[in-house]
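As you look at this complex, bear in mind that one protein chain is not there, while each of the others sits in place.
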Amino acid sequence: MSLEALYQDIIIDHYKNPRGRGLLEFPLGTAFHVNPTCGDEVNLQVAAAADGGLLIGYEGTGCSISQASASVLYELVQGRQVTEAENIRRAFVELMHSQGHGEPDEAVLGDGIAFVGVAKYPARIKCALLPWMAFQDAEIKGGLMLETNSDGE
Amino acid sequence: MSLEALYQDIIIDHYKNPRGRGLLEFPLGTAFHVNPTCGDEVNLQVAAAADGGLLIGYEGTGCSISQASASVLYELVQGRQVTEAENIRRAFVELMHSQGHGEPDEAVLGDGIAFVGVAKYPARIKCALLPWMAFQDAEIKGGLMLETNSDGE
Amino acid sequence: MTGIDVARIRADFPILKRTVRDGKPLIYLDSAATSQKPVEVLDAERTFYETSNAAAHRGAHQLAEEATAAYEASRARVGGFVGVEAENIIFTKNASESLNLAAYAFSNATALARWGTPVDPRFELNPGNSVVVTEMEHHANLIPWQEVCAKTGASLRWLPLTDSGRLDLADLDDLIDTSTKVVSVVHQSNILGTINPVAEIMARAHAVGAVGVVDACQSIPHMPVDVRALGADLVAWGGHKMLGPTGIGLLYGTSEILQAMPPFLTGGSMIATVEMERSTYAAAPQKFEAGVPMVAQAVGLGAAVAYLEKLGMAEVAAHEQELTAYSLMALSGIPGVRIIGPTETVDRGSAISFVVEGIHPHDVGQVLDNMGIAVRVGHHCAWPTCRRFGVPATTRISPYIYNDQRDIDALVEAIAHAQHFFKVAS
Partner (left out) sequence: MTGIDVARIRADFPILKRTVRDGKPLIYLDSAATSQKPVEVLDAERTFYETSNAAAHRGAHQLAEEATAAYEASRARVGGFVGVEAENIIFTKNASESLNLAAYAFSNATALARWGTPVDPRFELNPGNSVVVTEMEHHANLIPWQEVCAKTGASLRWLPLTDSGRLDLADLDDLIDTSTKVVSVVHQSNILGTINPVAEIMARAHAVGAVGVVDACQSIPHMPVDVRALGADLVAWGGHKMLGPTGIGLLYGTSEILQAMPPFLTGGSMIATVEMERSTYAAAPQKFEAGVPMVAQAVGLGAAVAYLEKLGMAEVAAHEQELTAYSLMALSGIPGVRIIGPTETVDRGSAISFVVEGIHPHDVGQVLDNMGIAVRVGHHCAWPTCRRFGVPATTRISPYIYNDQRDIDALVEAIAHAQHFFKVAS
């Protein structure tokens, strides 16, 4: 696979220009996740707006994949209802487990479809999933999701 | 190698009719040695007669080689001076490390020469040496030999 | 006749073609010590080294990806073989390490608690507590618990044996009582061949809140074992007795227990975060696998499992059952031979210990060896069991998939020869 197919311009763009980066003033749930093999870090926060829409805060350090993934996460779930967000999260996780054969739905995953090439590199899948796992964890900690709903990802 | 060459009649004879078997009333040094892989046991005791000659007591359970070796040991060193006994012990140890190529001196080793075949079977060498190691140990414990003289056998 | 074609199987094991002691064909009856390895296992290891060798879980390049995938695929395969998820399987170097890992959970937790680290109280031992094993344990499932007791003040108890080599469970409820924090028993004895009712014992352990451990070294290689059905929290066994390479062992644990246990070996690859002052640990199984793992051995073990699955474990068990019946009959028929352990095939495996009147086991083994027959002699790392039966040692045969009745016939003939040679009644 070419480098260009892995590092699609969308990824590089989110990496260099992260959307909505920063922490929340009043988070409901916060999860700090680390990739122990490479040291990538994401601190992810959730809160709920008056209309039930999700508010996302995040910070982190790490490789382009992990940090771009956090930015894409923000773009995709900020303002969504918890159940909508959960569908998006599941779609992203599924894409990462597709071994590169996934056909992601842009209507659901938006810029997330740019991560299709990552699924071919087992060591990088963890990078891409890092913010999404932290997201799920933050939702559980914030009482927005039951632990038993967790799929272990 | 044939079984007959390993188990020479002399060995079987000492096994079935052990010489001088039994414990001393007033041992100077006693050493109980075990072969941890097969459980063979020898309890060996030394004392010195008025003329400085060694008195040997022993008991044990185990295979023909270990028990015959104890009997031969008795026959060879009972009544000897410590230094004479030490020469015999060294000759026996050397024979056991000859890998079966040793040419034992009957004048020194007496019935001990029957053990020449044992040296071809690494697992049995330990059996044959068991009483001899206990002997050395008992001499050290009994103050008849210095620990630094020990050759680690 | 079972579905096991011994002649075909033997062709897969290069070592079985060799001769020993001046040209005698090798008859290998020592598989309880370690099994031989089929060419598929040797090929799998070699291919791994020749194509994908790298440090698993420690790199992002293609070789490291492949090595990690191969290592984890083997974990899943081993898990599937005993009916559990990959994440419940920990790779160790041998069954002894697996059992020590279990035992150290208790001594480590006790020491950690003493200095203020919060631990799961199930693992904390005090002088009032007891640890229960049986009188037929392999040293590997006895000494680690003796050490735990010496390090915590707890006391060791054991289930005694009947004269026929079975566990005597009459006092089960007294021996395993509310003081008991861990019960560790062997599934199939390596010296007696007895298969123990471990599920019943584990149920009693759980009834008093104790952790249950099973040593399945001699069962998993020989019969279908659904480790969950054993009812234990932890199950230990080795790879080298089930056609796998040397240098690899296994520990199954329930997710719940693995999470509750403190780590054992610590270092790289088992961590979540590390600072100079303190570290946090990864989830199991990584938590228990410090350092660069035995990747090639895991791959070889995966091939061994595939080989056994191809044969079918039910077929393997049936074959051994048949051979056990034949061996018991043949050995009982020799005057002067006494079997140490159950003399019927009910709840017993193919390892059979015996003594020959008037000949020390070491000497029996020597005669057998001289005739090309490899058996084990000694206390078989179950010295207290020997004492229980008043013998210093035994001779043990332990057949496997590559043995047949002709091997037993040869054995019987060799025993007769030993009796003749040592001039004892036969």
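Observations on the structure shown:
Going in written order, the chains are labelled A, B and C, and every chain counts its residues from 1.
In this text, contacts are C-beta pairs under 8 Å (C-beta built on N, C-alpha and C of every residue); 3 or more make two chains touch, one makes a residue touch a chain.
Computed from a predicted structure; not experimentally measured.
Touched by the hidden chain within the whole complex are the displayed chains A, B, C.
Residue C:269 is the one among C:218, C:269 or C:286 that touches the chain not shown. When the whole complex is considered, the residue among A:12, A:82 or A:108 that touches the unshown chain is A:12.
For chain A, the residues in touch with the chain missing from this view are 1-3, 6-7, 12, 37-41, 61-66, 121, 124, 127. On the side of chain C, the interface with the absent chain consists of residues 14-15, 18, 20-21, 26, 28, 30, 33-34, 36-37, 42, 45-46, 49-55, 58-64, 92-97, 99-100, 107-108, 110-112, 114-115, 117, 135, 138-144, 146-147, 150-153, 156, 158, 238, 240, 245-249, 263, 265-269, 271, 273-279, 290-297, 362, 365-366, 368-369, 373-379, 381, 383-384, 387, using the contact rule stated above.
The set of chain B residues touching the chain not shown comprises 34, 36-38, 121-124.
The working rule: only the chains that are shown with their structure count from here on.
A straight line joining the Cα centres of chain B and chain C is 37 Å long. Chain A and chain B have CA centres that are 76 Å apart.
A separation of 44 Å divides the Cα centre of chain A from that of chain C.
Annotation for chain A: no residues touch two or more other chains. Multi-chain contact residues of chain C (touching two or more other chains) are absent.
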